[in-house]
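Here the structure comes first, spelled out in structure tokens, and everything after it is commentary.
Note that one protein chain of the assembly has been removed; the remaining protein chains are unaltered in position.
So that you can tell them apart, the chains are marked A and B in the order they are listed, and the count of residues begins at 1 in each.
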Amino acid sequence: MPAAPTVEAMMLGKLDWSAIPFDQPIPLIAGGVVLAGILAVLIWVVVKGHLPYLWHEWITSVDHKRIGVMYILLASMMLLRGGSDAIMMRIQQAIAYQSQGYLPPEHYNQIFSAHGTIMIFFVAMPFVIGLMNLIVPLQLGVRDVAFPTLNSVGFWLTATGALLVNLSLVIGEFARTGWLAFPPLSELSYSPGVGVDYYAWSLQISGVGTLVAGINLVTTVLKLRTKGMNYLRMPMFCWTTLASNLLIVAAFPILTATLAMLLLDRYLGFHFFTNEAGGNVMMFMNLIWAWGHPEVYILVLPAFGIFSEVVSTFSGKALFGYRSMVLATMAICVISFMVWLHHFFTMGAGPDVNAIFGIASMIIAVPTGVKIYNWLFTMYGGRIRFATPMLWAVGFMVTFIIGGLTGVLVAVPPADFMLHNSMFLVAHFHNVIIGGVLFGAFAGFEYWFPKAFGFRLDERWGKLAFWFTFSGFYITFVPLYVAGMLGMTRRMQHYDVAEWRPWMIVAAIGMAVLSIGVICQIMQLVVSIRNREALRDRTGDPWDGRSLEWATSSPPPVFNFAFHPDVRGEDAYWDMKIAAQQQSLEHEEPEYHDIEMPRNSPTGFVCAFFATIMGFALIWHIWWLVILGSLGAFATFVVFAWRDHDEYVIPAAEVAAIDRVNLEERRNLVSMAGAI
Amino acid sequence: MSDQTHMHVEHDIAPGDEEQHSVGERIIGYVVGLGLALLLTATSFFIAGTDLVWQPSIPVALIVLAIAQMGVHLVFFLHITTGPDNTNNVLALAFGLLVVFLVVGGTVWIMSHLNQNMPPMDQFIRMHS
Partner (left out) sequence: MSMTATVGRAHADPHHIGVVVEHPGPAPKRTVTAYGFWVFLLSDIVMFSCFFAAYAVLVSQTADGPKGSEIFEQRNVAIETVCLLLSSFTCGMASIAADVRNRFWFYLGMTVTCVLGLIFLAIEFREFADLVSRGYGPSRSAFLSAFFSLVGCHGLHVSAGVLWLLTMMAQVFAKGFRADVLRRMMCFALFWHALDIIWVGVFSVVYLLGSGV
């Protein structure tokens, strides 16, 4: 069969000019525009001389706040990419009634696969991980995460994954298998191209990054709390962070193993999931969903935490039922590992297995319901301020209840036999993911932006963005519920059923409204940056917050806190404010000490550079480059291990200078509040 | 807050670290661990190859022995104990084991049911040819 390899094949593997889709204008133009954009930014950076700043302050930074911001930036950019995919699909389904529409099937299939992959792995994940990175150390009252350099490695590996997925736009192709690459379709015999390899290697590499982030945050929460920050005094967001990252640590290895098996099938002719030689495709469904269901809670738990913070702050009250909230969070953390079969009720496990997993799926809705009631009771009797973050929170509660109810509906096996893989299912998970995770991410973004950058976001544009997104969401996804009940299945490139057509058109209109929401969000950013002086937050506490992140200035100094705060109860910062007011602030100067902080390190960036090379080479079967890439990655770690100084010292005088400003502003704030 | 007594606790120790022991005691710990591990291993290999025990009990016995040996390793080599300063280490271990149990047990259970209800492809093909 295979002829003796030519020199070219040895040098370039499967790569040649046919990999560039000259005959397909849409991906080529899209890729070209993105490439031109990146180039333009790069040139601008170099010409303006920002490169050193970028390198020293961001790329090599191991500061959790910077890394958090970069995660969120990555997520936002990928949101635009995934959003473009969504717009294209909605337009296709609106016009492809008894016609081929404008997207050929092989292209349409790549788009829905890329859309799902990008939205879950490169939007939702980095967004929530970014927010956790940014805020959790501040809320715990500590100076950094447990493993700062590893944190940077994690981020850059995630970026590598995103880069590879987007590279598939211009070099080669992406998977046509859906976002979970079910075999046998994803096996070599049915997907001989590089699409599935792009998919699998991007996820393997970014998966390492996610695992690293998970380990880091678990350790941070469990081992690095400030003095007096007992478990039952941690802000809710820290609890949900703990739960979510425990799930990452326990579930992502399952994804890694499953994808590794698929890759072994594809690269070395193994028979895990093939139709031949005893392979079992159903085992793939089983394993991937054993990761997949915990994954949805990995995403939504941090969002629950954000809403808890937001609801309590903007209601001016402590969170109602804090302990039941903690219990519900940890219950979800465990139960989410017991329901995965509800994703393949129809695969034939039989009534006994289906019944048990169906019941478990209904049980998991209970702690979720507890949370909803707690938020409602927190609001009850509070003095609610409907600032933008609070709007997202309230919008979430309404939307998520609907999504949860439809979830419980499809968790009933007989009902699921009707609704499985229909548009109803598509509507369900967008209902929970957009209404839960994305609304949560936006709420967190609006809420903590002033903390990260030192100025608030424009409220008018923020509210516009909320209302457009909120209504756009319903106009888009309610029709999908209807279409699902009319029998429309998911992932259709064209269809011949007249009853579905109107709903697809409405959904496309909804998508337009949603897009206006996104534009408003961008406008909000632009307007706020332009008016940043007017929006400046000098107090560090723009929302009258309750937890420790508001106890330091905005943006916080690298070391976050001049002293590790001493915590005496829940809502630590709130108590400090009250105490300060009652005793009137003592004005004596505290004694400052030198602070040791971890030094910047290019390890993450260099490591990701080699990972990119390695991933690309693996996808295209360029074996010598694979070896080179792995050697490079190993060398990077050895060089890092050889460093002699991994910390630098901020002298006490400098700490004092920075902290004095902060204290002064805070005194003004407190005395002002006292006067009212 | 006057009705509350405040009390400081020490930190948990690191997984792998032992409580204060002399070098001699530590070495003895490893020797005991090695001895027990070798003993359990030998038993496993013996049971697997012998006709002296009731055959259907062999799989169960092997699994029990394996779990026992893992316990020996955890205690004597990784120094995971039930002491109060080990709480976090043990809790993490418990969570990990729960997940392992759910994934392995769940997979075997689910897949065996699927196999009962739907014969694997090659049998299916054989049935029809």
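Worth pointing out:
In the analysis below, a residue touches a chain if its C-beta (ideal position, glycine included) is under 8 Å from a C-beta of that chain, and two chains touch if they have at least 3 such contacts.
Please read all numbers here as calculations on a predicted model, not as lab measurements.
Taking the full assembly into account, the omitted chain touches A, B. In the complete complex, the residue from A:45, A:59 or A:264 that touches the missing chain is A:264. Here one chain is not drawn; of A:170, A:215, A:401 or A:418, the residue touching it is A:215. In the full complex, the hidden chain is touched by subunit B at residues 1, 3-17, 23, 26-27, 30-31, 33-34, 37-38, 41, 44-45, 48-49, 58-59, 62-63, 65-66, 69-70, 73-74, 77-78, 88-89, 92-93, 95-96, 99-100, 103-104, 107-108, 111, 120, 122. Residues 142, 146-147, 211, 214-216, 218-219, 222-233, 249-254, 256-258, 260-261, 264-265, 268-272, 274, 276-280, 283, 287, 290, 316-318, 323, 383, 544, 564, 567-570, 575, 577-578, 581, 634, 638, 641-642, 644, 646, 669, 672-673, 676 of subunit A touch the missing chain (whole complex, contact as defined above).
Note that only the chains that are shown with their structure count from here on.
With centres taken as mean Cα positions, subunit B sits 34 Å from subunit A.
Of all residues in subunit B, those touching subunit A in their complex are 1, 88, 95-96, 98-99, 102-103, 106-107, 109-111, 113-114, 116-118, 120-122. Subunit A makes touch with subunit B in their complex at residues 222-223, 246, 250-251, 254, 275-278, 280, 282-283, 286-287, 290, 334, 337-338, 340-341, 347-350, 352-353, 568.
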